[in-house]
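Let's look at chain A:
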Amino acid sequence: MHVVIPYVVGALLFALGVYGVLRRRNAILVLMAVELMLNAVNLILVTADVSVRAVLPGTGGVFALFVIVLAAAEVGVGLAIVLQFYRMRRIVVVDEVRLDTDEERVAG
Partner candidate 1 sequence: MSENGDRIAPGKGLLDGLAVTFKTMTRRSTTQQYPDVEPDLPPRSRGVIALLEENCTVCMLCARECPDWCIYIDSHKEEVVVPGAARARQRNVLDKFDIDFSLCMYCGICIEVCPFDALHWTPEFEYAETDVLSLLHDKDRLGDWMRTVPPPPAHDVLGEPSKEEATAARKAAGPGAATAAKTARPAGVRATPPTSDPGSPSAPPASAKEPER
Partner candidate 2 sequence: MTVADVLLLALGAIAVGSGALVVTSTHLVRSGFYLVVSLGAIAGLYLVLGAELVAWVQVLVYVGAVVVLLLFAVMLTRAPIGPSADLDRPALPAAVIGAGVGLGLTALFVDAFRWTRFPSPDPGTAERLGEQIFGAWVLPFEVLSILLLSALVGAIVLSRPDIGARKAEDA
């Protein structure tokens, strides 16, 4: 098989993820774009298993599994933060997150 196809697919997906993270204002949509990037990396890792001769065969698959676990943890904590934020401010728009601490004290 021509491994350049999955590699390019991975590259394009990563680019789409970058675009999404920069473009989206909704925090959950940003998380979705991050998932796209993680999956692009996974795809490249798994493809590397086929194309790159490594000392340990199947290392790419192992790494992909690790990344999937990391992504699950990331989404769990990330969504907990987003939902907590929504409960406090009723918004999920990342642009409008106020970083000054005075307001934080009032709301919290």
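As a selection rule, all candidates are chains of the complex that A comes from, given by their letters.
Convention: a contact is a pair of C-beta atoms (placed from the backbone, for glycine too) under 8 Å apart; a residue touches a chain by one contact, two chains touch by 3 or more; residues count from 1.
Every value quoted in this text rests on a predicted model; they were computed, and no experiment measured them.
Novice: Sticking to the defined contact criterion, which numbered candidate from 1 or 2 is in contact with chain A in this complex?
Specialist: 2
Novice: Inside the complex, what are the residues of chain A that reach candidate 2?
Specialist: Contacts found on chain A: 1-20, 22-26, 28-29, 31-33, 35-36, 39, 42-43, 46-47, 49-51, 56-62, 64-66, 68-77, 79-84, 86-87, 92-93, 95, 108.
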